[in-house]
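Of the protein chains in this complex, all but one are displayed in their positions.
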Amino acid sequence: ENRARMLISCPDGPGLVAAVSQFLHEHGANIVQFDQYTMDPEGGMFFMRVEFDLDQLDDRLSNVRADFAAIADKFQMEWKLYPLKQKKKLAIFVSKEDHCLVELLWQWQAGDLDAEISMVISNHADMKEYVESFGIPYYHIPVTPDTKKEAEQKQLEIVADKVDLIVLARYMQIVSPALISPYRNRIINIHHSFLPAFVGGKPYAQAYERGVKIIGATAHYVTEELDGGPIIEQDVQRVSHRDNVNELKRIGRTIERVVLARAVKWHVEDRILVHQNKTVVFN
Amino acid sequence: ENRARMLISCPDGPGLVAAVSQFLHEHGANIVQFDQYTMDPEGGMFFMRVEFDLDQLDDRLSNVRADFAAIADKFQMEWKLYPLKQKKKLAIFVSKEDHCLVELLWQWQAGDLDAEISMVISNHADMKEYVESFGIPYYHIPVTPDTKKEAEQKQLEIVADKVDLIVLARYMQIVSPALISPYRNRIINIHHSFLPAFVGGKPYAQAYERGVKIIGATAHYVTEELDGGPIIEQDVQRVSHRDNVNELKRIGRTIERVVLARAVKWHVEDRILVHQNKTVVFN
Amino acid sequence: ENRARMLISCPDGPGLVAAVSQFLHEHGANIVQFDQYTMDPEGGMFFMRVEFDLDQLDDRLSNVRADFAAIADKFQMEWKLYPLKQKKKLAIFVSKEDHCLVELLWQWQAGDLDAEISMVISNHADMKEYVESFGIPYYHIPVTPDTKKEAEQKQLEIVADKVDLIVLARYMQIVSPALISPYRNRIINIHHSFLPAFVGGKPYAQAYERGVKIIGATAHYVTEELDGGPIIEQDVQRVSHRDNVNELKRIGRTIERVVLARAVKWHVEDRILVHQNKTVVFN
Partner (left out) sequence: ENRARMLISCPDGPGLVAAVSQFLHEHGANIVQFDQYTMDPEGGMFFMRVEFDLDQLDDRLSNVRADFAAIADKFQMEWKLYPLKQKKKLAIFVSKEDHCLVELLWQWQAGDLDAEISMVISNHADMKEYVESFGIPYYHIPVTPDTKKEAEQKQLEIVADKVDLIVLARYMQIVSPALISPYRNRIINIHHSFLPAFVGGKPYAQAYERGVKIIGATAHYVTEELDGGPIIEQDVQRVSHRDNVNELKRIGRTIERVVLARAVKWHVEDRILVHQNKTVVFN
């Protein structure tokens, strides 16, 4: 494959689209998909995602990067340029509830999730055999209030330099700033409510108590503020007075699975740009 | 028409369905629709809605009611029994934004809202001509911080004994306990967010700020707690990073219209039973 | 457990609800859930589903059945009465695409599908190891144009008297009247389109060709008319011009999984009554 992807964020200004497209054209690249969004015509932010084909990509990529640096400097761009075949490496964190993990593994096996699942880390041993049957390493790192700090240290060592994205697939521990900081905008959590409603623990019990007529789930990047990070995707399902808390959990599991899988898919396809506490999703 | 409706709430116990259906059968009524819900098999609450046909309903209704009192006493029922042709009388409160009022009037004119619209009350004069063109009285009662108390007093006098339901169709004033108390579970408000997210003012601005991917609207009965009353209906619509606050408002207007109209329709068709802070909706 | 379920269909008439609820009350049963629907007040059909608790159900069930026969006769009822612990036995038919089978097995393992999966039958060997890892028998019965008749004969022998419901979980063979007839309203198929649009083969290719903006899936009982049987459940997802046929298939797989799982769940919980070519679903 000779296909590559480019992601750009910068202050808006005249000539941005022309500069990038002209650059690619002069280097012989053929644009396959081009998405652009300007947050606010006056003094806002500019976001761009381009997919292009370039003959002999492997040989020429470092040159293209070097040449593009001049444009990037001129427009104060934050940018990334990857060949598509360089797949993202994932670590999936899970506790006892398996539905999100099972969904990600199923989509990955079906070829719908274009990534490498490098490892699964869990504070429980339950899923070890299942995960290893896919040939994926499983690290069982128990967490107790006393050992939380050490456990996180161990997690950090295991993932260090080995993964591009951490997916909290119903991982029921609050991750600490020590993990968040090096993985800024690279940890995706699934929260089992329609955020910002029902932050924190037991959201389905909260939803039942409040008597809502629709429940939801939210995939977001993890920040230091609990359930407060940039929202990537949400979806919902209608419920009724007949649905008790267990029924809400059952209905919710399917929403959680679908929402998390979409968010992870978009991340590994570089469709998400983060600005302040919000996401731009080119999908 | 010889059709009537019965609504019952009581503690659950054996023989409830049998007692009511036997009673109706013995009085010659033919059940047309029968909905029942028990909140919790063990020691919970029982809710029932029955529609039935009874020959010479007008002549016999007071007898049926008197006879039923014995059953109601035995099972400690709260109950209502209406002939369908006794339509509910509505007062619609509105401020400047007209979309919810227009929707209710349109549905009413199309025959989809089986109620009587007795009056419109507004703190602005804008919609006077439009409302009066339907032959509906329009009361313009300006509200300022200084005159709020008097204004509410005037509202109370106007609606007293004349309306069964007050609909706050984007009425942008907080109604006081003096109005809420006599109209407990008979004031429906449309809140322009997916409650309990974004309580209070400017919910679309809050939603934009938080970067949600879905917005919603909520129809609820008004209680003393702001936006905290029993939820009747909610609906949502997907949005994206491209939608600014004005666009959210535009998309939201259609959700608000639809959600409020459904809630009002269900209320006037006696499909809603309230228990504590939640609704049972037989729809 | 002393809980049982009763399903009734009969011509509408006065006293039906009273007769059934009185009967249950006199036999000491406590109604837990009661759903009723009359198709048309004038001369229509009456459908009822009751869940009730009855002490010493096992000992008394045959008596209850015998006693009820008199009422059933009087009102010309078609009826069923089961103890809840008598779980339905399923045969799942599958071809190469595994997503619907995986979903059913996952929901079953999670305790969300209250049935017994007695066997999986496939015209391919692909899923043998996976299915058998759950302790479920797997019958590989290849089908070619020449052997179709024999293959169906073999299928019939295997399922005979052993299963209550056949689920076609993306089984890509047309089943013959010989199989349909004994399993009338007991074979559920998932069709990968929003029926009646795109009947027959390659519905996603048809949907792409027509340029629809929403795709769907339909679970229905199988009749002799291809994709023409009573619809149980449908759901949809928005798509856009950007989605090619493969993308439609990918999006569709999740709709198919969810829709089929709901239909099967409703069937095994006796929530579906069939009348002519339509379903009444009490959910």
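Note that the chains are named A, B and C in the order they appear, and that numbering of residues resets to 1 at the start of each chain.
Assume contacts are C-beta pairs under 8 Å (C-beta built on N, C-alpha and C of every residue); 3 or more make two chains touch, one makes a residue touch a chain.
Computed from a predicted structure; not experimentally measured.
Summary of contacts with the chain left out: across C:6, C:127 or C:231, the touching residue is C:231. Touching residues on subunit A toward the chain that is not drawn are 14-18, 21-22, 24-25, 30-38, 41, 53, 238. The omitted chain makes contact with subunit B at the following residues, 99, 102, 106, 110, 112, 250, 253-254, 258. In the full complex, subunit C contacts the hidden chain through residues 37, 194-198, 210-214, 216, 230-236, 240-242, 244, 277-281.
Rule of thumb we're sticking to: only the chains that are shown with their structure count from here on.
Mean C-alpha position of subunit B lies 37 Å from that of subunit C.
Shown for subunit B are the residues in touch with two or more other chains, namely 37.
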